[in-house]
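Heads up, one of the protein chains got dropped from this complex, but the rest are sitting where they should.
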Amino acid sequence: MVQNSKFRNNKLGLWGWLGGGRFGAERYAYALHRLSGLGILAYFIMHIFVTGTRIGGLESWQTAMNKFATPFFKFGEFLVFLAFAYHALNGIRLAITELGFGLGRPQRPVFPYKSSVIHQRPLFIAVMILAAIIMVFGGADFYLIK
Amino acid sequence: MSDAATLANEKKSEHKGLEKVTFEILRYNPETNREPVLKAYEVPLKKGLTVLDGLLWLKENVDGTLSWRSSCRMGVCGSCGMFINGKPRLACNNQVVHLESAKIQIKPLPNFSIVRDLVPDLEGFFDKHRSVKPYLIRRELEELNHPTNEYFQSQSELIDYIQFAYCIKCGLCLSACPTVATDVNYTGPQALAQAWRYLSDSRDEGAKDRENEVYASHGVFRCHFAGECSEVCPKGVDPAFAIQLLKQDTFLKKLGMRRDRPGKAVAPKVENWTPKKEIPKAPERTVK
Partner (left out) sequence: MRESTLWVLHIFAGAIILVLLGLHMFIMHLDEVLGVLGIGYSEPIASESVFARSEQAFFMVTYILLLGAALYHGLYGFRNMLFELTLPKAAETFINWSFTLVGLGLFAFGTYAAIFVFAAKFAKEI
């Protein structure tokens, strides 16, 4: 009857991971952190096998390097570098805040509420700026300086 | 907000000169619909109109079948949580002009099954709350069942947990959480914040009893500090903070830098107490 006919498919699902509506900056930071982590993991597993070609000596290493010398792979590697810069700096912020530091102290809630998320905002902005700086340096090394 | 500021806001918003707003509401009747459908209604705009006021006007004047939960209409009961214009909010706490849009889209809270129209199914939500044993746990049952006096607690010990005790169980945090969006088994920010409310209460001795639920594979470690729960909480409970403090607690205990401490003792009964001389005596009891 009515009891069994609840509409059950009301989850935000994976759209919820990406934001699901008008949400704050840290929500998108979380989604990007997961995306960059997956990208780095995929690259890393291939990297173990590519660097493993050193076992065959200089020739096998050089063959592997020649295979990946195209601009397509260079751009892919640049993307991995960007992902690393973001993931590492955001990771620093997460390591600090998920251990309960930099979030302020419990206090009586008085409107407008200053939540722990607002408290760690300066740290969030600082790591994002640092990540951007590292990305710029990396970009210079990959594409500008010869 | 002062009158001058409210007036300035109203002038700025789209509602200048507007007499009506559109309420786009997700309708679902289990007996007649297969799927929920959005339906638009016109609501006359009045000064101070909240979303809940708008829904009540619609039910009285346009469509009597419109269903939702509400009670106190002042943001303390936690009944009227809804997904309003893309964010989980309390319908009674949000004025239509402050939403700054001529169209107000109202859907039931996401991440819960829909019973009907705007009514979410909160049974699973309450089950998760129960699973963290949200009550004071003490070892000596005799004192607990036949109390002789209160457990002593200082002001600073109260401040450690009082913020998390303000939870009204509205469910907005579970709607906003990205983990709850995909993981049915995740304990959820509300239950975990309540677990911390009791774990950090100096009178509580139930750390071991709550361990299995809180630090399990679908407990605190499924939180990744997206922080949305704290952003949408209407009472300033800050569940994200409580969850990070739970993680800090287990981290420090693993490193041996913090220990489980026994609960506060019962306050001693004061014997032979005489008041200060300046304090006048109480009048005679009128009821014998």
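Details
Labels A and B are assigned to the chains in the order they are written; within every chain, residues are numbered from 1.
We take it that a contact is a pair of C-beta atoms (placed from the backbone, for glycine too) under 8 Å apart; a residue touches a chain by one contact, two chains touch by 3 or more.
Computed from a prediction, not measured in an experiment: that's the story for all the values here.
Only one of B:83, B:161 or B:186 touches the absent chain when the whole complex is considered: B:186.
The residue touching the chain not shown here, chosen from B:65, B:217, B:272 or B:286, is B:217.
As for the chain not pictured, it touches chain A at residues 34, 37-38, 40-41, 44-45, 48, 51-52, 54-55, 57-58, 61-62, 65, 81, 84, 88, 91-92, 95, 98-99, 137-138, 140-142, 145.
For chain B, the list of residues touching the undisplayed chain reads 179, 182-186, 211, 215-219, 221-222, 247, 250-251, 254.
In this text, only the chains that are shown with their structure count from here on.
Residues of chain A that touch chain B in their complex: 2, 5-8, 10-17, 20-24, 26-27, 29-31, 33, 94, 97-101, 103-104, 106-111, 113, 115-117. By the touch criterion given at the top, residues 28, 30-31, 35-36, 83, 85-87, 108, 110-116, 120-121, 159-164, 166, 176-178, 180-182, 200, 224-228, 230-231, 233, 235-238, 240-241, 244-245, 247-249, 251 of chain B touch chain A in their complex.
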